[in-house]
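One structure is given here, and the rest of the page talks about it.
Heads up, one of the protein chains got dropped from this complex, but the rest are sitting where they should.
Chains here go by letter, A, B and C, matching the order in which they are written, and residues are numbered from 1 within each.
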Amino acid sequence: MSLIIKHCRSNGITSSFNLRIWRLNSTSMDVAAKKGEEEEEFRVLDILKKRDKVQKKVARRNDVQPDRADRMAVDQNWGNVWPGPKTFHPSSVPLPIRQGYVPKGQAPPGKKANAELMKIPNFLHLTPPVVKAQCEAIKQYCTEWPKLLNSEEAIEKHYPVEVITSDYCHASPSIRNPLARIVTLRVKLATLNLDKHARDKFLRLVGDRYDEKTDLVTITADRCPARKQNLDYVDYLLTACYHESLNVEEWEKDKTEDDMEYYDWDKNASKKSLVQWYLRMKNENVDLKDEQFIEYDISQIPNAESYKNAVSSLMNDGENESTVNNYAKEVRALLGLPEKLVV
Amino acid sequence: MNFNSRFLNKKLCNYHFRNCIRWFVVQNRLYAKATSFPDFFQNPIFRKEDQAKLIENSELAKLAAVPVRPPASYETCSVYHDPLVNKVINHVMEMGKKQLARSLVEKAFENIKRIQIERYHLAQTQEEKNKIELNPKSILYNAVENCKPLLQLSPIKRGGITYQVPGPITEKRSLFLSIKWLLEATNDKERTVHFPEQFAWELLDAANNTGKVVKRKQDLHRQCEANRAYAHYRWQ
Amino acid sequence: MFSRNWRVLSRAYSQAVTFRTSEISPQHQNDKQIGLFYTLKQDTCKELFSNGGLPKSFMKQTKTFTETTLMIRQPALDLINCIKSTDFNKPVIRYVLYGEKGCGKSLTMAHMIHYAYEDGYLIVHVPWVSEWLRRVPRHKEMSNSQTREGLVDLPLDAAAWLIHFKSQNQTLLKSSDLKISKEYVWSKREKTESGAPLSELVEHGIARIKYACDVIDALISEIKILSNNKQCKTFVAIDGFNSFFYPLTRLNTPTKKKVKPDEVTLTKSFLELTKNDWNNGIILLSADQLAVPDENQDSYFPRYLLRKQGFEYLDPFVPIEVGRYSDKEFLSCASYYRDRLWLRGPPEIETELKFTSACNPFKFMEQCAPL
């Protein structure tokens, strides 16, 4: 009641509409008026209680506004519609997108009420024009690219150390990804300018982090929780390895032939046996010391130089058909045997 | 020279063809369990001769659109593929160790070959030499043929008494019994004797129409003969 | 009837391709006869290989074929060619046969031994080194060496080898005047005088098995001296030589200690023989994958099989590859098998066998067996 009164007041004028509401609401007075009419007849016993059918309430729906997506102008500024990252919303995207499980003979579900679309991260805020506009906007804060760094080679030359990190963009409650902390440092070994000893030691220190084919040393750190820490650690590792490899320790003098990283023919038994063989051939019985063997000049032995190369390639390049055949050829030349019989 | 070799080829082919039709071991692939292939999938035709026959009869076009099962590993188009040998290998096989079974049978063949070649060289006259069969495969064929029983005894129980009633035997069962007996006779050996040797001896004996297995077959025939009075009784 | 026709046919077929040569002396074989088979005389074969030297499977074949035939192949001819042009005053040259399993290293060696036999060499042939170091039968005789501290003797194996040596060189030992240079004292009562014939030394080793290893050691040093003095020329052939350089043998001392190859006296002796500090001889060795355990059979190349130690020991040596059959050799071998009734069937099987055996001689032989 009070509501309607309030209503009246607020309007200030009584209209027919308001009156009707009034009548509908004051039912008690209505019943009292009817009573007088019915008192003259008997009541009929209604045994089977045939009731009037209660009319079903028809749910009245409010007028549905047309979808916003349908009303969008063709040439609107998309950046304004979707300014930042957010979950997919069907009414904001005027595209006939479909996503999800495809039932047999049917199309995949449409965009409305589609959880599949909402689950996946989207990049609708990163359309090329928007990116372009944003780049334009931040351009005023940037400095110019150095002119001399105009090619990959130049960059590599001046900035040999390459640091690789990854940033992750995904739809989850947290924007942090644990993989983002991992830092990889890559540097070409040649740019470190190491000498023979230092290079060998460096390689032994880094182990399998060195790739022979590309000449790259790759150091990866993921032990610290933050990227900054990992970055510092990688830098430290490279520095430490570099300086350590330049050091020469006392015990490094104990390095034997077995520890050598490559086969040095002059220091090996092969040369010794060659020289011994040569001396025996000349019937000279000379007892030489190890140093003398190493210093022995092989240029006086015919075919010895190519033999040396053959043995070195057999040892250094690994054993295969061509190196073994080459070795056989050189040995035959050395020993004065005819070449291999070809049939 | 060229003519000669062509002639030779022709003869060889003839031989091969005749050898093929002389024996016919049907090797159906009956699967104990349902395979992953539906029933309408056809068995593959993997022999070159069969394929040639198909082309000759121009039935190849019929098969062009029919789905075909993949051939099993033993179904090869090799020149030496032999259905009976394969069957024997399968009989020898235990626990699915086919490679072992195959090597055993092949070693037995090797032994047969060695024995026969030795005999061949020992033989004095050309006549004798010609009599010696050197092909281990044909020895196997002869052996299996000689061991095949003609009759079988089927037990029929009437009035509390089981009668052993002789009757004819199907081709398939007689082949089965023949191979089974050969293997049983082989496995009934000293522990120190190896399977291939014993199998070779048994095969040679059987091919010669002597030996344990042939005797076993004859024993069966004898028993059938003794029980021939029951043969008429074939109660419903 | 049927099979006879067949056999006549296969004979006719096999005769279409020549596969035999009448040139039975290896000295005169040349590259025109490559891929052809020549027959060893029965008594020569008995003399040379009755105590080992031919692989077991090959022996079986010879029994079945009732003859011993070898194929003349490129490696053997190559070796003969090299030997013919060798200067025997220079230190000995060492040849190393290598190749895949079953390609015929041992048979090439047998061919060369026959060559050496025909050429009047003193043959020092070890049929299979692994027989000593890697094969351990139930009763393997082992004893600690009396003369050399910390070493192990294999007296039975040594005596068996002495018998082999004796039978291979019986003509040379009987006829020639190979004398011993110094006196060897075995025990208080036994000794071999200087100037005694070499055969006496060998006989002593066979009779007194206890001293067999020491006899071999003495024998080898004597052989070296004799060769150096040009009294004889020596052909050394050792099959499975890389066994000497594998870190461990399969022998155990009675105290369950693993024995290394260089703790065996036989190893010492034969390594001494294969040094190039003597002349007037030829050394033919083979590096075989079968001579080492399965896990070290990754490659068939000599450096891998001989290991670093062996390579350095032998360097410089001449590696000689024994390869698979060439097309011609395969055809000739197939027709030989047909002739020997080992292979039968239509001619198209050759293509199939060539494919399945990949031209590997041993595999080819094996695959022909059940056919």
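Throughout what follows, a contact is a pair of C-beta atoms (placed from the backbone, for glycine too) under 8 Å apart; a residue touches a chain by one contact, two chains touch by 3 or more.
Definition applied: contacts and distances are computed from a predicted model.
As stated in its UniProt record, the chain not included in the shown complex is "Coiled-coil-helix-coiled-coil-helix domain-containing protein 1", which appears among "3'-5'-exoribonuclease", "Mediator of RNA polymerase II transcription subunit 20", "Exosome complex component RRP46" or "Coiled-coil-helix-coiled-coil-helix domain-containing protein 1".
Of the chains on view, those touched by the hidden chain across the whole complex are B. Touching the chain that is not shown, out of B:42, B:162 or B:218: B:218 (per the contact rule at the top). Mapped onto chain B, contacts with the missing chain fall at residues 146, 150-151, 166-168, 170, 209, 218, 221-222, 224-225, 228, 231-236.
The rule is simple: only the chains that are shown with their structure count from here on.
Chain C has its Cα centroid nearest to the centroid of all protein Cα atoms in the structure. Rounded to whole angstrom, the centroid-to-centroid distance between chain A and chain B, based on C-alpha atoms, equals 64 Å.
Those residues of chain C that touch chain A in the shared complex are 31, 34, 74, 77-78, 81-82, 85-87, 90-91, 93, 276-277, 299, 301-304, 312, 315-321, 326. Considering their complex, residues 1, 4-5, 8-9, 11-13, 15-16, 78-80, 105-107, 109-110, 113-114, 117-118, 120-121, 130, 133-136, 138 of chain B touch chain C. Only residues 268-270, 273-274, 277, 280-281, 307, 311, 314-315, 319-320, 324, 327-328, 331-332, 334-338, 340-341, 343 of chain A touch chain C when the two sit together in their complex.
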